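Note that this complex is displayed minus one protein chain, with the remaining chains in position.
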Amino acid sequence: MSTAQLVSLTLAMLAGAVTLLGLVIVTGRALHRRRTRRDARLAADFRPLLLELTGGDDDIDEPLRRLAALDRRRWRAVEPSAISLLTKVSGHAHAALVSLFAQRGLARAALRDLDRFGAVRRATAAHVLGLMGHTEAAPALAGLLSDRSPEVRAVAARALGQIGAAEAADPLLASLAAGGGVPFHLVAQSLIRLGPGARPALAKALYHPEAAVRAVAAEVLGLTGAVETARVLIGVLAGDPSGEVRVRTARSLGRLGTPVCLEALIHATGPAHPHAVRVEAATALGDLGSPRAVPALCDLLGDPQYHVAHNAARSLARLGSGPAMAVLAETVAERPGTTAAGHAWEALAVLDLQAGQLRRPPTAPVS
Amino acid sequence: MNVLTALGTLPGGPAVQALPEGLGVLASPGGSGAVEAVTSGVRWVLALISAIVLVYSVAINTSYLVLIFLATWDAVHFHRRMAFSGQEDVYANPLTPPVSVIMPAYNEEAGIAEAVRSMLSMRYPSVEVIVVDDGSKDGTFEQLRKAHDLVEIPRVVPDDLPIRGTVLSTHVPADGSTPLLVIRKTNSGRADALNVGVNFARNPLVCMVDADSLLDPSALLSVAKPFADDPLTTVATGGVVRIVNDCEVVGGRVARVRMPRRWLVRIQVIEYLRAFLLGRTGWSRIGGLLIISGAFGLFRRDALVEVGGLDPDSIGEDAELVTRLHRHLRDRGRAYRIVFVSEPVSWTEAPSTTAVLARQRRRWSRGLAELVWKHRGMVGNPRYGRVGLLVMPYYVLFELLAPVVNLGGLVLVPFALWTGSINVDFALALLVASFGYAILVAFVALAVEEYAFRRYNRWRDLGIAALASVAENFGYRQFNAWWGLQGIFAAVRRTKQVWGVMTREGFSTPGKSTGGKTG
């Protein structure tokens, strides 16, 4: 074949490909539009029924019966908005939707779908089961935490939290160890939703070899107010090899707010600790809310690390009690020109703004 | 067969094989003598160049195609995930990390108040907005003061990152609770202004945005999601930038997406789609994202402090920062992720006149050239993994040198044809490879956009996009190459200057450097 023929052949092929792509684009768009229009129309027809079902009081039998009896084509158009409503309501409305899904056999179908080949099928099924709070699905969902598809793993982690069975704590924690295959924040949120039943597993996880597992456990224990674990957390703050874990532990101790946390946090602001831990501990002392933190915070005002001093000043302002205010005012008055006075001045000014009036600087601002 | 293989597959051998067949003229018997030898030598060189241009065109377009293919996987993935992705989870989750948004502003009085207001009402659980007024000469600060009832609160200036400008004053809204901080400082350029903002930022994540870009309401949630998913290794994420020209904007939000009115901007829409949206998604898929647009990027604050912040001497400070992050983290053997988020997006005004466009492109190309020069130790260095072995060499070969080859081809190929160094068929093959293939790539990108994102809803927009894909190749591309070349020259000249300055600085007092505005 000569070069000329080759060139024209290639040209023809290119032109063909471009035309084909054009057609693909145009037909794709046309089909998509038609489908959306049709589904929107069908969904709109049945929206009043859905609203009656979710917004009704004791008169939901009629809409429930009619929605349960919809043929498959109509249901397919209604289902997405029914599922999206399920994420937005609680109480009776939620229960009404769940009974509709039960009548349509959605839970059974979803349980079957959990081990389908297509990842979208599995994820959708796990999503629906989680929204329905379908307790029987928990073991199967725990299995999906090591699914090959990242979406399925994520949805399974969330669904386990929505179902709220405390036994899910161990598999959820273990899923973080596998190397970040399951989203951290979803695991954390689910562990929070599991409630007090998950605490023993969380306390044990503080000694897990993987940093991510320890981090999530420390964080969740603080967020759920597990005061009985404060002593264990103090040990973690003192000795964990990971800075990230210690930062999160400091935050949690501030949230727990028991007296034993105070000493540990004050110690964590010391110069022997890494910068990030000190910064977090200075903030946590403000969260904790004890006036006994005032002397330690006052010392930190002069810290050479900007964020340690700054957060200490903010914490003093948040304590807001007599001694804290006095320390701030004293620092401004007695150490003019120092950065400590600068931080203290700023904290006082923010407090004044919140109270509705701004004081003028007594001395030139520090720069 | 040869040209076909060259078109269909990756570069390498085919070019060399292509030579003899396409270059029948060369083989023609000629006389002897010095003149003959020189002429035939010149012809041979011209023919070789033509062959290189051919192989290059095929290779560059194929690389786009591969990147688009990688991106498609991700985009389709994204779309299927939409139904159960749970953005609400990130929003309602107490572990979602707080973000400090840093907005440098230089003479932005027209839009700054609106931009800040829109930023403050972003859909995100905890966000602090820091505006750094970089010595504006207009009413930027005055607009902000009026809109948000600012009062001055002096603050100690943090020193995590070295800064060049001087902080003049700091201001917060008088209500004491709106999370806004306005910093006034002497002019020292965008990068330095961002560094000042990073210093003042209180939250573990910092988001860099341009004052003139508009964000989708849930944009922050989306870019923050990788950090929430994997907080221990994610160090940076970047969002896609799209062109806002002629879109309908209501209350600081893009209400309806439209194709721009001017062809110059329409072509840029296509270009952004291919290079920024799909190209970067593709790179991100294989862990080689090198450029996070300055218009919308989210970083771990501690990582920024660790690498020393943005380089005020760099023209392309955004890309340089990401490259430095790669380098720093690879040097220390740490596991890290830098992720590109393809939706939702930030919207930015694209240049609508050739003069502004030329300036922008010169700056981009100069920035890239300087970046590659600064980090030349990474190019081809196996120590830097994919970034060193694949991404950096790619940028040198297909981004930086593209203008050179493009313009070289434009000048030399007709000349080669005129001197008979190549025959008409070969010239046609070249045209097909560089233009036909490029149009094909643009259409593939359009198809992906249509199936994955569907931002442009009107039929008319689709037709315009198709025409712009073709039009891009005639005129726009060549001018672009020319500006790119100018940028490279500027970089070469400046590199020399910097050397000179550095030599002199060796004798003066070390330490304080004098800041100057760049860009």
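Letters are used for the chains, namely A and B, taken in the order the chains are written, and counting of residues starts over at 1 for each.
Operating definition for what follows: a contact is a pair of C-beta atoms (placed from the backbone, for glycine too) under 8 Å apart; a residue touches a chain by one contact, two chains touch by 3 or more.
The rule is simple: contacts and distances are computed from a predicted model.
Student: Which of "DNA-binding response OmpR family regulator", "Potassium/proton antiporter membrane subunit, CPA2 family", "ABC transporter permease" or "succinate dehydrogenase" is the UniProt protein name of the chain not shown?
Tutor: UniProt protein name of the non-displayed chain: "DNA-binding response OmpR family regulator".
Student: Specify the shown partners of the omitted chain in the complete complex.
Tutor: Checking the complete complex, the chain left out touches A, B.
Student: Specify the residue from the set B:253, B:328 or B:494 that touches the hidden chain.
Tutor: B:253
Student: Which of A:19, A:84, A:103 or A:135 touches the chain that is not shown?
Tutor: A:84
Student: With the missing chain put back, one of B:139, B:217 or B:287 would touch it. Which one?
Tutor: Hidden-chain contact among the options goes to B:217.
Student: One chain is left out of this view; which of B:62, B:118 or B:419 touches it in the full complex?
Tutor: Hidden-chain contact among the options goes to B:118.
Student: Give me the chain A residues in contact with the hidden chain, please.
Tutor: 47, 51-52, 54-57, 81, 84-85, 87-94
Student: Going by the touch rule given at the top, which residues of chain B touch the chain that is not shown?
Tutor: Answer for chain B: residues 88, 91-92, 94, 117-118, 120-121, 123, 125, 175, 177, 217, 250-253 touch the chain left out.
In this text, only the chains that are shown with their structure count from here on.
Student: Starting from the mean Cα coordinates of chain A and chain B, work out the distance between those two points in Å.
Tutor: 31
Student: Mind listing the chain B positions that touch chain A in their complex?
Tutor: Spelled out, the residues of chain B in touch with chain A are 1-4, 7, 21-22, 77, 80-81, 83-86, 88-90, 92-96, 151, 153-160, 167, 172, 174-177, 199, 202, 228-233, 302, 423-426, 428-429, 432, 436-437, 439-440, 443-444, 446-447, 450-451, 454, 459, 462, 466.
Student: Help me check something: in the complex, which residues belonging to chain A touch chain B?
Tutor: For chain A paired with chain B, touching residues are 1-4, 6-7, 9-11, 14-15, 17-18, 21-22, 24-26, 28-29, 32, 80, 87, 120, 123-124, 126-127, 151, 154-155, 158, 180, 183-186, 188-189, 192, 211-212, 215, 219, 223, 244, 276, 306-307, 309-310, 339, 342-343, 345-346, 349-350, 352-356, 358, 361, 365-367.
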